[in-house]
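Of the protein chains in this complex, all but one are displayed in their positions.
For chain A:
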Amino acid sequence: MMIDPNMQHNQTPQQAKTVEIVSVSDFFEQINWYGKNLADADGLMLESAAYGTVGHFFSTFPWRGSTSTLPSDNVRTDSDSEVFSIEEDDTLTLEDLSALF
């Protein structure tokens, strides 16, 4: 079947109004990659946060489901390697694993 691009499909005048076409690159440009001037549902303005590193970006995620702090509260200025401790805290270590077998 040939499709007429100008076909109106029984549209009402309101439905017939032009739909804004956004290209993929436009779409990605609209994303607020740097987290600037974001307003949350309560109208609070989040602090402008330019994420210098991937580590900073992920440190702003509320991983534990906590909503008591704004994501920008968690932004740290130290380096990637300092954001994540590889040493034991309250997590398993090899010795814990050994004890289980």
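Just so it is clear, contacts are C-beta pairs under 8 Å (C-beta built on N, C-alpha and C of every residue); 3 or more make two chains touch, one makes a residue touch a chain; residues count from 1.
Assume contacts and distances are computed from a predicted model.
UniProt records the chain missing from this view under the protein name "4-vinyl reductase", selected from "3-oxoacyl-ACP synthase", "sn-glycerol-3-phosphate ABC transporter ATP-binding protein UgpC", "Cytochrome c-type biogenesis protein CcmH" or "4-vinyl reductase". Take chain A: the residues that touch the chain left off the picture are 81, 85-89, 91-98, 100-101.
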